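Every protein chain except one is present and positioned as in the full complex.
As written, the chain order gives the labels A, B and C, with residue 1 at the start of each chain.
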């Protein structure tokens, strides 16, 4: 469990030589292990041993994160514009407010690593390096889209960049991620799978089955729960009876951890630590990142289940704003520099969208393609002679 | 977590005036709360506070338990005889070695309480008071059987005694038990449901979903996991990565407890304590009872997955033998008295079986009955006038 | 004559059901505060309170199981499964529990459970949120499967389902929610029987759910061309009332079956097989089926349009049949 620095003064047992940064992001962080009770955000912590680890992210890294987070935000905003113009169909689930997670996580992944995603998958795709034009084309059902227009917003995949696919079934991707992790282990690689899912998905049976199987098979998978407080209209306080989804790790004898998902530095660091372990073969981890869904469940949501005040107050913790403040206050970056980056990203996104708008639609006959692979694998059968 | 008395000498912090019985059953018991680490059976315990509670079961109660446990054992042995004579069909899953659980649990239940059961359901039925002749008749597919021969060994139900039914789908009964508990709460009774299932079932998605739902709805249900070490050929050590299934309670914010399921006194007491709480509306409990399946998974199992030595050594802990020893050593009951009880039960069981053998078979036309209730409920529709 | 939409009619039936029997409650994902992903349960929470109208976590097996278990103890649950595609995550509770317990237990229990769900393509929801899976349910003995095509039937069938002492899956097509027709304010019930939507002597079009309107459209066109089509809405997949259909085909000698579900092993096969068996001598031409092709529902409008059966495809089949 990790503590935001602003609460560090409440801690006892701190080594005297500790220097703690008092900014709103945990660039300098206190690592507490062997704790008994834990809360995130603004609550106190009781623990026994306290260990200090200072990690300083470079300005370049942070700027790079800022760039990607803005790219995702711009993509989602443009997706909504397309929806308003009726260029997309059905639900568009935007990632607004959760950008730090996809960006902080995917920054660590290397060639051969995979992710699985959900109905709220654009951010994961972009962070993993997907092509924006093909994404937009897919949202608009064009032939040049990632799925040739067959999938739509909820079903984008790009195996060439390690993105195993978004999934419209809540919890549907969790067993699949486990299977992919099995393949990576079977092939004796040191690669991993990151399985993204929401707080709501953690109540599905598939979550339970997959985590248990991954645990007993010691598979290299990080189950990454983005706890954004809501599952459509269901508040996390009503869907589970526990404080942190990560507590569920105990049911499978695996490591569980909750971090502040709106703090890109914390996301980056803590995911990195988990990843290192998982790569070494210690088995799966359940990593919960607390965040907040700033927009409606989908574009068009009346949001009758939460107050405007709640959303406004949570906007303060928007991960992009927090990173902005940090860069300005601690790294001396000028606001104008950041604005320029945001504009660049927006322009790039718009260009991709505009190109995609010109892309051709599929033809009716395409309906019949892509269902079955036509070939059979070339295997020469070897009779098995029993000894 | 409860400690077998034979380990009591290892405890520190014990009040001086504590008298502990040194017999093999925990008739006098040490109640340890606020513990950090726990093990059952023959391992040590570390805890902070220790609280002492002495419960003495009367001889009459224990003899009554002994009687019922023998009834179950005799039933199962006779069922196997019927199987050998080809009077039954398909798998017979016997309850041998687990009798203390059904008997100790059901002894507490009152009118209006319900249980749900599994493929290994005979013991639960008998402990809840089912008619032996109708049970045997069902095993032999007779018209007078509980299900008129439609169900068989795995599907016996008797709603009149609060037995909601056995179930051939592993984990299938857990959501149903939850639904029944909802009904009891909805009707504002203080009744409860006891949901029996195995260690293997605790890996099913339905377990997870049902426990979470029961927890958030605070339903009066005791999830009773009979951890008998095996799920067909799968050892508990390979199917989960935790020491006790009860640790899974934490994932739902409910109470979890592991007890020695081969110790009828402990089963009786600890279940009673849970029941009291659950009746008061504190929500569900996950109660694990450790036991051992003494016979094969089903009659005819080759048991190639475990050694004969293992089974022989576990026979020492047979709950009937342990209760026998206790009654003789601590309560001065004569061995002959116990033998007489066992014979009485056996005779009663045989009589039921013999009567059932004479029962008529169903007729082919019966195939068509019992699928749908023919009537519609008599509800007078009341228009709803919006205010 | 009051006209309301199918969504309003269902909402009205839910209000009447909850108002009429204390045993009735309703639960599911987002049905209470939100008023339902299907937007059919608005007002219920306010009018009947959180004990009887409540949201559940995302766990469809537990949701259906809650219905099964509480129905066994004589409550009358109306559970909502937001999309029929989520049969996937609760199938055991339907296939092996709700449908089988009564029979397996020798008739000992009643299961007065209603599962409301939503089917169908046409709105760009993609392969996992657009299926028509009634044939799968129709193959499972022990459950009722109702599938209304309009607001009037939806209200009447839903009320009947709530009084049924057997498990009922009630399938609402998403493209029909906004369609309006005359619906009396007072409570009423519909039978689980075929409804002849239009009489005719030349050909029988057997259909249900969203395809009923398409068949009626086709029938109008045919009328202009001098062909009188009889359009039958079966309304109920289980029980499946064959008599009306057989009588009609005996009269017309021609039949086309239309549904939105995929063709292969769809319920149209059952209907066609039944017609040829029971009205063989009357049949002048083979029974033709109009159905979706055997592919998942695609996303892009052009592809989804190509996927969906419609009045033109019905028309084409009728013409082939009458050739």
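The rule we apply is simple: a residue touches a chain if its C-beta (ideal position, glycine included) is under 8 Å from a C-beta of that chain, and two chains touch if they have at least 3 such contacts.
None of these values were measured; they are calculated from a predicted model.
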Looking at the whole complex, which of A:155, A:255, A:269 or A:314 touches the chain that is not displayed?
A:155
One chain is left out of this view; which of B:61, B:77, B:189 or B:239 touches it in the full complex?
B:239
Of C:202, C:228, C:241 or C:270, the one touching the omitted chain in the full complex:
C:270
Touch with the omitted chain, as defined above, among B:337, B:361 or B:377:
B:361
Residues belonging to chain A that touch the chain removed from view
114, 116, 145-151, 155, 157-159, 164-165, 167-169, 172, 174-184, 186-187, 205-206, 208-210, 212-213, 216-217, 369-373, 375-384, 386
Chain B residues that touch the omitted chain in the full complex
89-91, 141-142, 147, 149-152, 154-155, 167-172, 200-201, 203-206, 231-234, 238-240, 304-305, 361-368, 371
Absent-chain interface residues of chain C come out as 85-89, 91-96, 99-100, 103-104, 126-128, 133, 135-136, 138-139, 141-142, 237-238, 240, 261-262, 264-270, 272-274, 276-278, 280, 285-289, 294-296, 298
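Assume only the chains that are shown with their structure count from here on.
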Whole-Å gap between the CA centroids of chain B and chain C
42
Interchain centroid distance [CA atoms averaged], chain A/chain B, Å:
43
Residues of chain A whose C-beta touches two or more other chains:
203-206, 238-240
Give me the residues of chain C that touch two or more other chains.
57, 59, 61
